[in-house]
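For this view, one protein chain was removed and the others were kept in their places.
Here the chain labels run A, B and C in written order, and each chain numbers its own residues starting at 1.
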Amino acid sequence: MIGNTHVTVPGSVPPGRFSSKLLEKRDLSDRYYLLVMSRPPAFDDPGPGTFVHLLVPDGGRFFLRRPFSILGCDEATISLLIVEKGTGTQILRRIPEGTELDFIGPLGSSFPQMPGRTVLAVGGGVGLAPLYFYGTRAVRDDCDRYRLLYGARTRDDLFLDSFEWSVEGIAFATDDGSYGFSGNVVELADEELTRAPADVVFSCGPTPMLEALVELARSRGVPHCVSLENRMACGVGACRSCVVPVSIDGAESYRTVCKDGPVFDAEIIVWNELPRV
Amino acid sequence: MIGNTHVTVPGSVPPGRFSSKLLEKRDLSDRYYLLVMSRPPAFDDPGPGTFVHLLVPDGGRFFLRRPFSILGCDEATISLLIVEKGTGTQILRRIPEGTELDFIGPLGSSFPQMPGRTVLAVGGGVGLAPLYFYGTRAVRDDCDRYRLLYGARTRDDLFLDSFEWSVEGIAFATDDGSYGFSGNVVELADEELTRAPADVVFSCGPTPMLEALVELARSRGVPHCVSLENRMACGVGACRSCVVPVSIDGAESYRTVCKDGPVFDAEIIVWNELPRV
Amino acid sequence: MSEHSKTDVRVRIGPVEFKNPVFLASGICGYGEEYSPLMDIQKLGGIVTKTITPRPRKGNPPPRIHEIPTGALNSIGLENVGLDAYVAEKLPKLAKEKIDVIVSVAAEHIEEFDSIAETFAPLDGYKGVELNLSCPNVEEKALDHGRNPAFVEKLTRVVKNRLVDKAVLVKITPNVTDIGSVARAAEAGGADGISAINTVLGVDFDLATGKPVFFRGSGGYSGPGILPIALQKVWEVSRAVSIPIMGIGGISSVDDARKFFVAGASAVQIGTSLWQDLELPQRIVSEFEQHPEWMKKGEVKT
Partner (left out) sequence: MSEHSKTDVRVRIGPVEFKNPVFLASGICGYGEEYSPLMDIQKLGGIVTKTITPRPRKGNPPPRIHEIPTGALNSIGLENVGLDAYVAEKLPKLAKEKIDVIVSVAAEHIEEFDSIAETFAPLDGYKGVELNLSCPNVEEKALDHGRNPAFVEKLTRVVKNRLVDKAVLVKITPNVTDIGSVARAAEAGGADGISAINTVLGVDFDLATGKPVFFRGSGGYSGPGILPIALQKVWEVSRAVSIPIMGIGGISSVDDARKFFVAGASAVQIGTSLWQDLELPQRIVSEFEQHPEWMKKGEVKT
C-alpha cells in the first residue's frame, strides 16, 4: 500500500423544486432505460455527480422520492439513466411521455474539476450516469485527460445499439466477456493504471466494486472520489436519513449522502460500516 | 292511513367469485355511465334487485369492494348503471375496456315475482337499475302489469339519446321539469296510484324519496318492497357491517343489506334510524 | 407441485394440531357458512368465528364500516347470536363442513367466561377457543380487563382448566403500553397461544357534519396500515412468551404473512384483506407448502 491520499469535493448548491415534462422515454436494454425531461429555465447548471430527487407520479402512493444522478443536461433537457430495481423504477418506466414530473435538484456534491490532470473514471451499472456526464463535459477543460471505464454484466447492458455513446476514450468490460474486456471493471482499471497512470480515480457503482477500487487506488497512491448511494427521504440534508459513516482525523461521524455527498473523498468513508442499499 | 301491509322478499342464493372482462363502457350523461362486462358461464341467473360486489381495479388501493345493482344480464353480458360518486366510481369510469374485473355475485335478495298482479315501480337516480332490470324481465310473466316511474334531477340524467330504453310503460319525472312530469317522482307515483291502483309498490332511490313513498304506500294500503343501500365490506353477510334497523312484531334488531337485503319489505324498516350513506 | 409432494406445514398449538398455519380472523368470516360458497375453507388451518358473548348482542348502530386510504375502521360492536344459538345452530354446521374451528368468546366477568367454558367443555366440533380480551368497540369493561395482567392470568386459568384438550388462545389488544406483560400473564395462566393483534383504536371525522363517522365515535383500525404495528407487537410478545403466537394485522400478501413468522409467530390470521382478495389465504397456504422453511419461527440468522 502506498497510502491514503485525499481530494476535495465541491459542495452542493441550493436546489430548486420543479415540475417538468417527460419528453422521451427510451428502453436501452432489458433493465435500463433513459428518461429525458424538459429542463426548467431556473434549473441551475448541475455539476456532474449531482442528482435529482424525483417523485414517482402515482397519485401519492410513494412516500419517498427516488434519487437519480444526472446523466446529461443541456439547455432544453435533463436526462436520467435508470435501471429497473423495484416498484418505483418499474412505474417510472411505464408512465407516458408528456407526464409532469415533480423533482427537486440539482442536489448534492459534484466530482471535482481537475484542470491539467488526468482522470480515470470507473463506473459499474447505473453508476455510469455521473461519470458519463463528467465525460461529456470534460471537453470544457475540466481535466486534461478523461478515461472512462464502464463495466456491466453483459453486452446487452452496454446498449451499444440504442444509445449514442458520445464520450471519447471509453472502454467497456463485461462480466461474461460478451464485449470488450472480459471480467470485472476493477481488473480493467488495474490494467489501465499500469498502462498509463492517472492523477485521480473517480468511481460510482455497486459497493463491492467501490471497495475493490479503494484498495486499488490506495495501492497506487492515487486520490479517489467516489459517489455513494443510500436510502433518502428529504434529499436536502434536513432529516438525517441518508447518512454514511465517515472518519476524519480519527473522529467518527455521519455525513449525509444527499447534501454532503453523494460524491465523497473515498478516504473518509468507513467502508465496513456502509449500509446495504 | 289505511295501514301497514307486508310482502315477502325472495332470499339470496349462494354467490360465486368471478373475473370477467369489461366489454363496454359508455357515458350516458355527465354523471351516469354504463359498464357492460362479460358474463362468466357459472354466474347464476340473477334476480332483479341482486347486486355484484366489484373490486375497483387499482392495484389494491381500495380496501372495500363497491356494490352495484344489476341493470341487465343476458347470456353473454352483465350491465351496471353507475353514477360517479367518489373516487371508486371515478376510477371505474376511467378504466379501459378489456380490463379484468373481479367481483362476487349475484348477492342479496330480489324483488318478488307477482304473477297476476300489477306493480308500480318507482326509481330515483341510480335506484333505477334493479327496477329497470325487473321491467326488462316482466315480459316473462313475473307480474301482470309493470309500470316504471323514473325520477331524475334533469333531462340530461334521463340519457334519452344515449340509452335504448327497452322497458314498456315507463314514465319520467324531472325535478326541474325539463322532461316528463315536472316535479318529484313521488308526486308522480301519487298521481299514478290515483289514476290506476297497483297491488304492490317497488322502490329504490335516495332515502328521502323512499320515506315519502312509505307514507304514500301506507296511505293507500299497498304493500311496498324497497331496495336499500349501505356501506359494505364482505358483501356476504359475514362481517355485519351493512346492517339496517328493522322491527318485526315489535322486536328491534339489525338485518344486513348485503344478504337479508337489499330488497326488504318496507314495513319492517325502522326508517328514522337508517344510516346516511 | 402435485398433491403428493406437498410438504408438512402442520402447526401445533397446545394439545391441538392444525393442518396449516393460515386462519381467518374473528369477525371477518362470520360463523363460517357465509364464505363457504366462495372458498375452500376446509383447506385452511381453520377459522376463528365471530366473537360470541353469553347473550346475543345487537351491536352498534350503523354505519359500521369506513374505508380510509390505508385500511378500514369498523364499529361493529360485537353483534352476535349469543352462546346458545351458536352452540345449537352454528357449530354443528361447521362441523358438518369439516372446517376446523376456533371459537372466539368474550364476556365481562370471570364467572361468565367460566360458564362459557363449561358449556363448551363437553362439546365436539371445534379445536380451540380464542378469548377476545381486546375488542375496542364495546362500552363494557372487557377492554380494560384485557389490559390488566392479573385479570388476564386468572381468566385464562379458569378457562384452560375446563378445556384441557383444546387450544386456548388469548387475543390481546395493541392499545396498551406493554403488551408483553399481558402476554406473559396469559402464558402464566396456562394459555396455549397468543393471538395478536386486534384492531388499533382510531377515529375519522366527517367534515360535512363535523362529527365522527361512527355513532360511537372511535372505531377499530385494521388493514395494511396497521401492519408495522402488528409486527412490532408480535415481536414484543414473542420476546415475552414461549407459547405459539398467531400473528394478525394488515396481512395483504404472502410476504406480509412471512414477516409475522420472522417476528416470532407460528401461525397467521387474515382479516380485512379478505374483503378484496378472496384467494389470499389459500395462496399463503400454497406458498408455505412450497417453502416450509418459512415457518421457522423467529429471526433467520444470516
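Basically, a contact is a pair of C-beta atoms (placed from the backbone, for glycine too) under 8 Å apart; a residue touches a chain by one contact, two chains touch by 3 or more.
If you're wondering where the values come from, they're calculated on a predicted model, not measured in any experiment.
Undergrad: Can you list the shown chains that the absent chain is in touch with?
TA: A, C
Undergrad: Please identify which residue in C:40, C:97, C:165 or C:255 touches the non-displayed chain.
TA: The missing chain is touched by C:255.
Undergrad: Which of C:65, C:194 or C:231 touches the chain that is not shown?
TA: Of all options in C:65, C:194 or C:231, contact with the hidden chain holds for C:231.
Undergrad: Under the stated touch rule, tell me which residues of chain A contact the chain that is not displayed.
TA: Against the left-out chain, chain A lists 14-17, 55, 60-65, 104, 230-245, 252-254, 259, 273-277.
Undergrad: Could you please point out the chain C residues that touch the chain left off the display?
TA: On the chain C side, contact with the omitted chain comes from 68-71, 73, 147, 175-177, 200-205, 207, 209-212, 217-218, 221, 224-229, 231-232, 235, 255, 258-259, 262-263, 299-302.
Here is the rule we go by: only the chains that are shown with their structure count from here on.
Undergrad: Between chain A and chain B, tell me the centre distance in angstrom, where each centre is the average of that chain's C-alpha atoms.
TA: Computed value for the inter-centroid distance: 59 Å.
Undergrad: Per the centroid of Cα atoms for each chain, what is the distance between chain B and chain C, given in Å?
TA: Chain centroid spacing, chain B to chain C, equals 36 Å.
Undergrad: For chain B, what residues touch not just one other chain but two or more?
TA: Those would be 61.
Undergrad: Send over the residues of chain C in touch with two or more other chains.
TA: Residue numbers touching two or more other chains: none in chain C.
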